[in-house]
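Removed: one protein chain of the complex. Kept in place: all other protein chains.
A and B label the chains in the order they appear, each numbered from 1.
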Amino acid sequence: MAARYVVAPAAEIPPGARKVVEAGQGRRIVVFNLGGEFFALLDRCPHQGGRLSEGKLCGLVESDEPGVFRYGRKGEILRCPWHQWEFDIRTGRSWHDPDRTRVRAFPARVERGAALREGPYVVETFPVRVEDDYVVVEA
Amino acid sequence: MPRPRAIDCDLHPAVTGFAALAPHLEPYWRDSVEDRGMEALESASYPPNAPITARADWRPAGGRAGATLAQLRTEALDRFGADIGILNCLFPVQLPFSEDMSAAFARALNDWVRAEWLDRDPRLRASIVLPMASPEHAVEEIERLAPDRRFVQGMILAMGEVPAGRRTFWPVYAALERHGLPLAIHAGSAYRHPVTSVGWPSWYLEDYAAHQQGFQSTLASLVTEGVFAKFPGLRVVLLESGVSWLPPFLWRLTKTWKGVRFEVPWVDRPPAEIVRDHVRLTVQPFDAPDDPDLVRRLLDHLRSDELLLWASDWPHWQFDGDAVAPPGLPADLLPRIMVDNPLATYARLREEGVPS
Partner (left out) sequence: MNVVRPIAAPGRPAVATLGLFDCDIHPRPLSLEEYRPWLSAEMWHRLSTYGIRPRHGFAKGYPFPKAAPLASRRDAWPPGKVPASDLDFLRAQHLDFHGIDIGVLNPLQPSGQGDQNDAFSAAMAYAVNEWQLERWLRDEPRLRASVVVPYEDGEASAREIRRRAGDRRFVQVLLMSRTAEPLGRKRYWPIYEAACEAGLPVAFHAFGYSGWAMTNGGWPSFYIEEVSEHATSCQSQVISLIVEGVFERFPSLRILMIECGFAWIPSVGWRLDQHWRKLKDEVPHLRRAPSEYLREHFHVSTQPMDEPERPEHLLDVMEWIGWDRILYASDYPHWDFDDPRTALPAFIPPERRRDIFGANARALYGMPAA
């Protein structure tokens, strides 16, 4: 069963920012704040192992017809820093092969410090204050 | 319709000169040819005396290879048991720089093949040779000839002035799709560019080998520009293209697509799949060693038994004797290549009651 990790005070990852955290056995996870929503992905591209946390968050471009660019979802598509494979940060699925090529995605959310006292949680090495918000990742 | 024994998808009847074409040229062009002393039009892709251009035993003394119906019958159709043969004329209407001249020669050539060949043997079908210097002219030629169901495809050369996928040509592909005609791409160049991307080579052997690069570039253009997204019904047939270059080309294009598909978002599935769904290749020349085990592995790389079409490439010299089927091809694949795949590719070969 997945453990719940308190990975950072929410204020440490403002909208548009990201943070790499360790969650169990040296596993690197990258947490994104997309306009107040948090998403967590394994920090390793399934292709050659590039660190996705170094990638650029781009928009999604699709097309209904050659020459027509349908562009949106700005900031939701993570391009691997190496071979530019695109991953949806909401699901971890690649654009080019969504069923078979995907990054492991972990549920992430914000919880109030008071709630975290009830556990069980694995807390990183920072103090948890009841009145603050924290990012929690199930991994 | 009885099942044909074989369908030969690449036959080259030769125009012996402007005199042969003259009856089919419009008066202005017929007189221009004479007034200006245009004695011949031959392509550097196929020097008449070069060994590949015609097999030695298909070169009549004092005559020209591939010039008569009798030659075609005895040397290819009857000899190799083809009940249907597709004529792809290589008289180089693509060479002249005047688009009007190019289109006029194309019209004459297509009328010539109809009168001198199609009307004289019911087994024959032909390509509409397209004057691509002007897409408008090419569309006109398709509209003019498509009603004759013996024209089964439109044909261009692998190397033109701009890559074949560019949108300037899309009215041509729309017309082909509308009429159920595949786009055939034959080895050859309009020589608007050197035959390599690094300049002119020294030897004809290099020129002939360079078709392999031309086909890769053309196919990359068709896929990346989105021709198959725009015209999902369009089929492409590569003629005299060779085969063994295709898998590595597709691997590379597909790998690159995974990373930079954002540049061409209309390419919304792997290029290798698109090509397998839309593109077919003829089997002569077959660019692999005569090693059955190697050929089997190579065919496995294609990942489909629907891609290859039978062709003798008559009268070009690609094989000796009767070895029209490349050595090493598995016997159980031959019926597919000789009959099923051509029938699946050419809608017009499946029709009943084609005038004969």
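The definition used in the following text is that contacts are C-beta pairs under 8 Å (C-beta built on N, C-alpha and C of every residue); 3 or more make two chains touch, one makes a residue touch a chain.
Small disclaimer: the values here were computed from a predicted structure and weren't measured.
Screening B:Val33, B:Leu253 or B:Leu308 for touch with the missing chain picks out B:Leu253. Touching the missing chain, out of B:Asn88, B:Ser102 or B:Ser244, is residue B:Ser244. Note that of B:Thr16, B:Ser32 or B:Ser217, the residue touching the chain absent from this view is B:Ser217. Of the candidate positions B:Leu25, B:Ala158 or B:Leu308, contact with the hidden chain is made by B:Ala158.
The hidden chain makes contact, of the residues B:Arg5, B:Arg120, B:Arg303 or B:Arg350, with B:Arg303. Although one chain is not drawn, its touching partners on chain A can still be listed: residues 47-51, 54-56, 79, 81-84. Not every partner is drawn; the one left out touches chain B at residues 50-52, 158-166, 189, 192-206, 208-210, 212-214, 216-218, 220-221, 224-225, 242, 244-245, 247-257, 259-261, 263-264, 270, 272, 285-289, 294, 297-298, 300-301, 303, 317-318.
Note that in this section only the chains that are shown with their structure count from here on.
Chain A and chain B have centres, each the mean of its CA atoms, that are 52 Å apart.
Within the complex formed with chain B, the residues of chain A that make contact are 58, 61-70, 83-86, 94-97. Taken in their complex, chain B has these residues touching chain A: 167, 225-227, 229-230, 257-262, 265-266, 268, 270.
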